[in-house]
Every structure is written in structure tokens, then in C-alpha cells.
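Have a look at the structure below, then the notes.
One protein chain is absent from this view; the other protein chains keep their places.
Moving on to chain A:
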Amino acid sequence: MATIHFDNLGHSYHPHPSKPTDYALRRLSQEWEDGKAYALLGPSGCGKSTLLNIISGLLVPSEGRVLFDGLDVTRCTPEERNIAQVFQFPVIYDTMTVYENLAFPLRNRKVPEADVDRRVRQVAEALDLTADLKKRAQRLTPDAKQKISMGRGLVRSDVAAILFDEPLTVIDPHTKWILRRKLRQIHEEYRLTMIYVTHDQVEALTFADKVAVMHEGAMVQLGTPQELFENPEHTFVGYFIGSPGINLMPCTLGGDHALVEGIAIPLADRAIPNVGGTFELGIRPEFVELTRTGTAGAIPVQVVGVDDLGTSKLATLRMGSHTLKARLSEDQEVPALDAAIRFPTRWTKLYRDSHLVS
């Protein structure tokens, strides 16, 4: 296991990158802790696979360094870095049995056969593959094959990190859930440094200790699932995490409050330097307070519709020309005519050029 350090890391597929958009991965300096589970989250083309391949050593970055436990491994092969990687589609060795597949990485490293057997059986047990050990891998279902791919990553006890590149894409939803829990359990048991790439926020939030959200080549926030939810540092994080995403409204500044179409909304921070840029006000649907007109500080809104989601209600509200979503508890009454909302200052976030003003 290793601490992973990115030192001014960046990558561009252009030979002479000149503008930020030329970069598949923009400048990044960070330290990832040993033994933690990380998720790289973002839509396709956001640079998460580029970053993963740089960590694994399949790609040499055009700028900066990668350090494992303080050791520069930027130009080392995956083997030299001693990492394991699980790919999007199952990679199995067709002609081998499940047992031989799992033993392959160990046998290649000349691990004594007794240890190979012990590890293989341990991993097979953890992944429910024990019954299939003697079967030829080619004959199994896609999810069993993907379990073998994962098993080959987990079988080496000495790896610096295990990388998962959207490993559950081919798995059906129910098995997906089980496998994710399995991975989580294995992580908690062995304290392996795991890095998990996905575009599915549920997968990322349930799997990882820390989630790195990527957007257009930049890592916009690295934080715990709770931090991402409660304090999105970038409008993209607010939009991408949560369902529905954060409510965003363009605004201007007026001293200690924000002005949305002339309506003053109080802010937590009283002294915001007005240095220019485009300002937006954001609040998660979960934090919008629905009340009746007349309540102190409430802004009248029009209720456009209410969707009952079973465990909660989602109200669509209109405030001026803006449409807001508010998540309400099942038993909360929605006033038909005199609805109003309040913005709790703690959850009302101000963004300048998409970045959180703090």
C-alpha cells in the first residue's frame, strides 16, 4: 500500500498545448492517503480515465510527477509500480480455469505455490467463486468473468493500489450492488488503497471514503460524500451530485445579500469582495424551506407541481423567472396558494465563475 502524491501533474494529448482546453487533465497537486478508498467521478470525457491511466502507469503524463510513498514513479511501468487494475470489460484468460486465472499474477511473480493456493482460495471465497474454481473461465457469465478480473487484482497482497476502471458496467443492477458491497468489505478488511473510476454518483458515494469530482479535465473537488453534498465547491459538483442537482440562479451582489431579480437573499458571509465575475446562487433542493407567505424572510413562490417519490416529495416551484426544486418530507403539506420559501443562510452558497466563494 502506498500514499499517492500528484506533483503538478497534467496531461495533454496535443504536442504543444496552449490553452486550458488542450489539456485532458489540468494541473493538479494533491496527496492521496494510504489505505483509503477513492472514487474518480465525472461524465465521460472529463479526464478521469486519463488520470487513472497515469496512476496505473499505462500513460506517461506530459507534465508533472507521480510519487508513490515519496518515490517518483512517473515513468515506471504498471509492473514496477506494483499496482493492480480492473478494466471496464472483463479480461479473462480463456484457456485457463478460474483457479489458474486467479493464480496467474502470483505465478508470474514466482510466489511459492502454497501461498498461491492460500491466496486464491481466500479471494475466491470473498468473491463467491469457490464453486467455480475448477471451471474453465470462458464458460462463465459476464458478471462471474468480471469477478475473476477483480479477483486477479485482489489476489496480490502487496500491491501499492488497486485501480477499478468502471468495473461494474457489464453487471446487472442487483449483482452490481452485491459486488460493490463485497469490494467495500474487502476494503475495510484489508485496508487496500483503492481507486475507483465511475460516472455513477451512487456507485462513487457508496464505495469511496473520498470522491474526486472531475469536470472538463479539472478536478473540481475532492472530498467525502458528505462534503460534496453539503458544501459543493463548484457548481458542477452541485449539479452532478444529488438527484436532482443543486438549484442555481444567476445573481448580483448587494452588500451582505445576493440579489436575484431584485429579491434579496441573505448570505452567511457578510463581507464579500465584489471583484467582478459572474455570480450564481446555489441551494440544494433538500435545504429549501417551504413555508407560507407572511413568515419572516419568506419569499412568495408559485407551486408548479409536486411529484410524490414514495419516500419524499419533490416540489417544483417558480420564483420570478426561475424554477426551483424543493425536496419535502412525505407528510409535509404543500400550500396551494400562499406558498413561500426561505433560504437558510448556512446552505445558501454563492459561486463566482462557477467556484464557491468562501
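The definition used in the following text is that a contact is a pair of C-beta atoms (placed from the backbone, for glycine too) under 8 Å apart; a residue touches a chain by one contact, two chains touch by 3 or more; residues count from 1.
FYI, contacts and distances are computed from a predicted model.
Participant: Looking at UniProt, which of "Beta-ketoacyl-ACP synthase", "NADH-quinone oxidoreductase subunit B", "Formate dehydrogenase subunit alpha" or "Sugar ABC transporter permease" names the chain that isn't shown?
Facilitator: For the chain not displayed, UniProt's protein name is "Sugar ABC transporter permease".
Participant: Given that one chain is not shown, which residue among A:36, A:152, A:284 or A:313 touches it?
Facilitator: The missing chain is touched by A:152.
Participant: Based on the whole complex, identify which of A:94, A:172, A:188 or A:353 touches the chain you can't see.
Facilitator: Once the missing chain is taken into account, the touching residue is A:94.
Participant: Going by the contact rule already stated, which one of A:17, A:35, A:78 or A:266 would touch the omitted chain in the full complex?
Facilitator: A:78
Participant: Provide the residue numbers of chain A that touch the chain removed from this figure.
Facilitator: 56, 58, 77-79, 83-85, 87-89, 91, 93-96, 104-105, 108-109, 135-136, 139, 149, 152
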